[in-house]
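Every protein chain except one is present and positioned as in the full complex.
As written, the chains take the letters A and B, and residue 1 is the first residue of each chain.
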Amino acid sequence: MKSRVLRAGLLIAAVVAFPIACRRGGGDEILVGEYGSLTGTTATFGQSTNNAIQMAFDEINSAGGLLGKKVRVAVEDDQSKPEEAATAVTKLINQNHVVAMLGEVSSSRSLAAAPICQANGVPMISPSSTNPRVTQVGDYIFRVCFIDPFQAEVGARIAWEILKVKKVAILSDVRNDYSVGLQTFFRQHFKGFGGEIVAEQSYSEGDSDFRAQLTQIKSANPEAIYVPGYYTEVATIARQARELGIAVPLIGGDGWDSPRLWEIGGEALNGCYFSNHYSVDDPSPAVQKFVADYKKRYNQTPDALAALGYDAARILADAMKRAGTTKGDKVRNALLATKDFPGVTGTITINKERNAVKPAVVLKIENGKFVYMTTVKPTGT
Amino acid sequence: MTTFLQQLVNGISLGSIYALIALGYTMVYGVLRLINFAHGDVYMLGAYAGYYLSRKLKGDEPSLASALLVMLGAMLTCALVGVIIERFAYRPVRRAARLTLLIMAIGVSLFIENAAQLVFGPDPKFFPSLAPRADFRVGGVRLTSEQLTVIAVSFLLMLLLRFFILKTRTGKAMRAVSFYLDTAKLMGISTDKIIAITFALGSALAAAAGVLIGMQIPKIDPLMGILYGLKAFVAAVLGGIGNVPGAVIGGLLIGTSEVMVVGYLSSTFRDAIAFGILILVLLLRPQGILGRAQKEKV
Partner (left out) sequence: MKGFLLAIVFVAVLFLGNSLLTGGLVPGFSVSPYFLQVVSLAGINIILAVSLNLINGFTGQFSIGHAGFMAIGAYVSAYVTATFGDRIRGAVGMLPPAFQNSVLLLIALGIGAACAAVAGFLVGVPSLRLRGDYLAIVTLGFGEIIRVFILNIDAVGGARGFSGIPRLANFAWIYLFAGATILVVSRIVRSSFGRTLVAIREDEIAAEAMGVNTTRSKVISFVVSSAMAGVAGGLFAHYLMYVHTNSFTFIKSFEIIIMIVIGGLGSITGSVLGAVLYIVLTEGLRQFAQYRMVLFSLLLIVIMIVRPQGILGHRELWSFFPRRRRVEPVPPAIAG
C-alpha cells in the first residue's frame, strides 16, 4: 500500500519538476550561443575555439559592451559527435533563446546544426568549417575561413611545387565530410597539374590501426601521401607509416592544427607539410598582439582554430553593431555586407556565397614546430 | 607478395590481441556459461593501469625490464578487478535466470565504461614508449619490436595457460567445474574459489592484451574495450566457446580476416566483418571450429 503511493508520488513529483527554468538572455545582456567539441576525439578544436571566443567577448565587454549591453556566451559541448551538435543547437535556440550561433570547427557537425539554425532564423557563423556545403544550407549560415576546393589546391601545390613530386597516395577519413571533400578536390587539382594518384585508401575517424591501409599504400610506391584528416588519426598514421618503412612526406590540411599533433606523432612528423589559416610567426602587429594576449591568458600558443574563433566572434559583434540590433534578419544582412574586416587570420570579406575569401599559409613541421613556408593566395584575387 | 605477407603479419599481431582477450571469455563461459560482457572493459582497464604505471616509471629509460614490470602490474591489478566483479556482481545472481545474468553483465560493462570516462576523462590518452624500439626486416616484410613483442608474449601466455589447465590440479578442477558445476562440488572442489581463479586468470590475460595494445597503437580511451571485446567474443565463438586452443585460432582468424578486408576491400567494413563471421558461424556451425555440439537438456 505504502509502496504504491510512494511510487505514484515519485512519478508525479518528477513530472511536475520538469519545466526547468530556461536561461534566456535578459534585457541587459546579449546571449550568443556556441557549440563545439570540448570533449571527444577532436577536443582541442572546441577548446581552442571556445578560449578565443571568450577572450574576444571579454575584450568587447571591457571596452563598453555591444549596443550598450554585455555579451554572454552559452556554450554546449557536442562531444565531437554530429547528433550531439544537433541536440546542442536545438537546446541553445529553444531553451536559452540565443540570438546568434558560433560553431563549429568540424564540417560534419556544422552540417548537422546548420539546418536547425536556418529553420529558426538564427545567424550561424562557423569559424573553421571548410567544406563548401556548410554555407549552402541557407542564407543564415556564414563562415570566416576559406573553403576546401581552395585548401585542396594548396595541398596539391605543396606536392607539385614544393615537394616536386608526381605520384601521390591519398589516405582519407570516410566518416568525415571535411576529409572526403578535401580528397575529392585534391585529386582534381593534382591531376590537373599533371600528377598521378597511385593509391587511395580510407579509414574511419576513431580508428587506431592503419597498418592494413598503409601496407597497401606502400606497395604502390608513392612519393608523398595526402592525409586530409584530424590530428589524432594523422599523428598515429604518421607513426605507423614510419614503422612500416614508409619514409615519404605526408601532406595535410588545417585539421592537423593542434598542440597534440606533435605530442602524439613525434618525430614521425618531421618533414611533413600542411595548409593552414594563419601562422604564429606572422610578424603583423595585430597577430602578435593576439598571440601575446592569448598566451598571457591561457598559457598556450593559440592555434589556427583559436585565431578563427577570435575573428568569428569579433565579426559577429561588428555585424550587430552595424545592424544596430540583434534581430536575426538584420544581423544576417550586416554579415553579408562584411567588407575588409581586419582579422588576425587576414583581411576578411564575406562574399555572396557567405564564405570568406582569404589566403592560406603552408607550414612545415620541424622538431615540434610549425615553420612558416609560404602564403598562397586564392586564384582570381 | 611482400604486401600480402606484410598484411599477414599485421593480421597475426592484431589477432594475437584478440586471442588473449578471447581466452578470458572462453574460460569464463566454460565455467559459468556466462558471456562476461564486462571482459572487454577489463582489457581497457588493463591498458589504463599500464598507462598510469608507466608514467610512474617515467624518469627511467625505456627498457625491457620496465615494460615487464608495467605488464605484471597491470595483470595483477586486473586480476583483482576480475575477482571483485565476480564476487559482487555475478555471484549473487549465479543461480538466477540466464536473462538476469546477461543483463547483469551488460550492467557491469556499462558501469565500468562510464565510470572510466568519469575517472580517466573521455579523451584518448597516449601510451609512452616502454620497450626500446627496433625494426626488423625479413624479406620485404617489416616487423616492429612492438609487433614482435605482442606476438611473442601472447603465445607465451597462451602456452602457460594451456600448461596450467592441463597439468596442474587447479587446472583440472577448472575443467571439472566447466563440465558440471554441481558434480564438481560433490567431488569436494571449492567451486567459488575455482571460479574466482578463472576470473582472475582471464582478467590478467586481458590486462596483458591491454598493455600490449597500448605499446603497439599508442592511443587508449575508455570505450576501447567495447569493440575489441565484442570481436574477441566472436573469436571465442568461432573457435568453439569453452575451448582454449579454439580461442587462439579464432582470434588469429578474426584478426587476419579483418586486416585483409580492410587492406584489399574497404575499411568501412572493418567492424562488420567480425559480426558477419559470427552470424555465419552461429548459423552454420554453432559449436565453432573446435567445439563439440551441445545437446540441450530437458
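By our rule, contacts are C-beta pairs under 8 Å (C-beta built on N, C-alpha and C of every residue); 3 or more make two chains touch, one makes a residue touch a chain.
On a predicted model such as this, the values are computed, not experimentally measured, just so you know.
> With respect to the chain omitted from the figure, which of B:Ile35, B:Val177 or B:Ala235 is a touching residue?
For the chain that is not drawn, the touching residue is B:Ile35.
> With respect to the chain omitted from the figure, which of B:Pro128, B:Pro245 or B:Gly276 is a touching residue?
B:Gly276
> Would you indicate which residue among B:Val31, B:Met71 or B:Val108 is in contact with the undisplayed chain?
For the chain that is not drawn, the touching residue is B:Val108.
> Just one of A:Ile116, A:Leu182, A:Leu269 or A:Leu305 touches the chain that is missing; which is it?
Reading the full complex, the residue touching the unseen chain is A:Ile116.
> Please give every residue of chain B in contact with the chain that is not shown.
Residues of chain B in touch with the missing chain: 33-35, 89, 92-93, 96-100, 102-104, 106-111, 113-115, 117-118, 230, 233-234, 237, 268-269, 271-272, 275-276, 278-279, 282-283, 286, 296, 298.
> Applying the definition given at the start, please give the residues of chain A touching the unseen chain.
The missing chain touches chain A at positions 4, 7, 11, 14-15, 17-20, 22, 81-83, 86, 90-91, 94-95, 107-108, 111-112, 114-116, 119, 174-177.
FYI, only the chains that are shown with their structure count from here on.
> Please tell me the distance, in whole Å, between the geometric centres of chain A and chain B computed from their C-alpha atoms.
So the centroids are 38 Å from each other.
> What residues of chain A sit close enough to touch chain B in their complex?
Contacts found on chain A: 39-41, 43, 79, 174, 201-204, 207-209, 211-213, 215-216, 218-219, 232, 236, 239-240, 243-245, 263-264.
> If we count contacts the way the header does, which residues on chain B are in touch with chain A in the complex?
2-3, 6-7, 10, 14, 122-124, 126, 135, 137, 142, 144, 146, 217-219, 224, 258-260, 262-264, 266-268, 270
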